[in-house]
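One protein chain is absent from this view; the other protein chains keep their places.
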Amino acid sequence: MNSKLLGDIVTLKDIKAEKLHNKSHYGKMTDEGLQLSLIEALFLLEKEKITISENSEEVSVDDMIHIIQKKGLFNKYIVFKDLRNRGYIVKTGFKYGSEFRLYERGKSPGNGHSDYLVKVADEDDHIPLSDLSSYVRVAHGVNKYLLFAVVDNENDITYYNVEWTRL
Amino acid sequence: MNSKLLGDIVTLKDIKAEKLHNKSHYGKMTDEGLQLSLIEALFLLEKEKITISENSEEVSVDDMIHIIQKKGLFNKYIVFKDLRNRGYIVKTGFKYGSEFRLYERGKSPGNGHSDYLVKVADEDDHIPLSDLSSYVRVAHGVNKYLLFAVVDNENDITYYNVEWTRL
Amino acid sequence: MNSKLLGDIVTLKDIKAEKLHNKSHYGKMTDEGLQLSLIEALFLLEKEKITISENSEEVSVDDMIHIIQKKGLFNKYIVFKDLRNRGYIVKTGFKYGSEFRLYERGKSPGNGHSDYLVKVADEDDHIPLSDLSSYVRVAHGVNKYLLFAVVDNENDITYYNVEWTRL
Partner (left out) sequence: MNSKLLGDIVTLKDIKAEKLHNKSHYGKMTDEGLQLSLIEALFLLEKEKITISENSEEVSVDDMIHIIQKKGLFNKYIVFKDLRNRGYIVKTGFKYGSEFRLYERGKSPGNGHSDYLVKVADEDDHIPLSDLSSYVRVAHGVNKYLLFAVVDNENDITYYNVEWTRL
């Protein structure tokens, strides 16, 4: 196993860590190694880029999905996976009150500008317009597009761009 | 008084009728004169373009507002007024499942193409995402922008453009 | 127990999974097994086709109903159940702004064409005609029938077909 699961973080000490971080922009580099979110870790595990252990026991893809579903993060994972597979760099949007911020192909978190904030929703959700208002205001204030990623019951995703308009 | 309120319709026979219709695209021209919706009539009354009578008694702005509020159309009126004041020609969007369709300055309902559909909502509304999906699909299908006009409790309006995005 | 409830998803790894998916078109097949929506899972649980566990404790029919009611999806479940019992394959209609799309006996989501979109409503609902207009327009545009499934206070369902008519 080249990475360790501890609580909500998977830490990778492996030689691959630097490449995954510098080239593919996964996780956060620390003195203890590359720290990956559960969602990043599951994605890399499914892609067989990493292996994971917890208390020196192997953590399987199923185990990780189990953890992520229990935390109610599965829709978030579905969207992360789709965006990564489309070639976007996907980082947390927490500071902007959304699930993700996206960097387009080529641009990197370091020097590049994030073009999109992504809100994850479910087909059965009702959106209070007051929430919509805050999402859009934040995105507008930092000059990003707001994407609504709506996950339907077949795990297909429909993306909506919502923006404030001055007529 | 140059127009008459009867039921839900205000009819204008005045010489101004033709200009209001042909030049400003208000109402519907009929053999009996220019028929204005209650919303159009209140707008023109406030602008002092017309005066209104019912049973040969003058109908005031307050009377009209009262009628429109009773019908639950006040938010719709607020949005109509704002859009008209911005120079848009505003016609019903019913056939597209929305409150209004807009024509930009210069373009006319006769020859022009309507660029926007407008859904009117209240700040306290919750929008089921499945409804959002159908509004967006209709707008996309007829190649128009979908605007959400959200009226807040101070009757200020925020406009949001929502569109389907292929990432 | 042959399936696990985690968050909003029930995952079935059992040998039955393939048959339920390929033959009966339930859920979505993934590397981790067959993923069922809460509604599909409750239906199969009631039919005793699956058993469900959460944290290795059995999940009863009542538990599932409780979860679904809390999410305000009970009417949706009632309609799903009725349609499935009538032999239809029932998939999400989100992309069409409705709760479900239906495939008739014999036709399958893979190769067949969905004939119906289903909007779920409650006997106490009032439908704005502008919404009706958008539902009908979407259905018309994709050449499907629009069904209104109205659930009454005894959980009986009445189906109405609504279509645009050129006289």
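Letters A, B and C mark the chains in the order given here, with residues in each chain numbered from 1 onward.
Convention: a contact is a pair of C-beta atoms (placed from the backbone, for glycine too) under 8 Å apart; a residue touches a chain by one contact, two chains touch by 3 or more.
None of these values were measured; they are calculated from a predicted model.
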Chains in view that touch the one left out, judged over the entire complex: B, C
Sole residue of B:31, B:48 or B:62 that reaches the chain not shown, by the stated touch rule: B:31
Residue in contact with the excluded chain [from C:18, C:57 or C:125]: C:125
Absent-chain contact - pick from B:16, B:91, B:107 or B:140: B:91
Touching residues on chain B - with respect to the absent chain: 4, 6-9, 11, 28, 30-32, 35, 37, 39, 71-73, 76, 91-92, 94-95
Chain C, residues in touch with the chain not shown (by the definition above): 83, 86, 88, 121-130, 132-133, 136, 147-148, 150, 158-167
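Definition applied: only the chains that are shown with their structure count from here on.
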Intercentroid distance (Cα basis), chain C paired with chain A, Å: 29
Whole-Å separation of chain centres (CA-atom averages), chain A against chain B: 42
Multi-chain contact residues (two or more partners), chain B: 129-130, 132-133
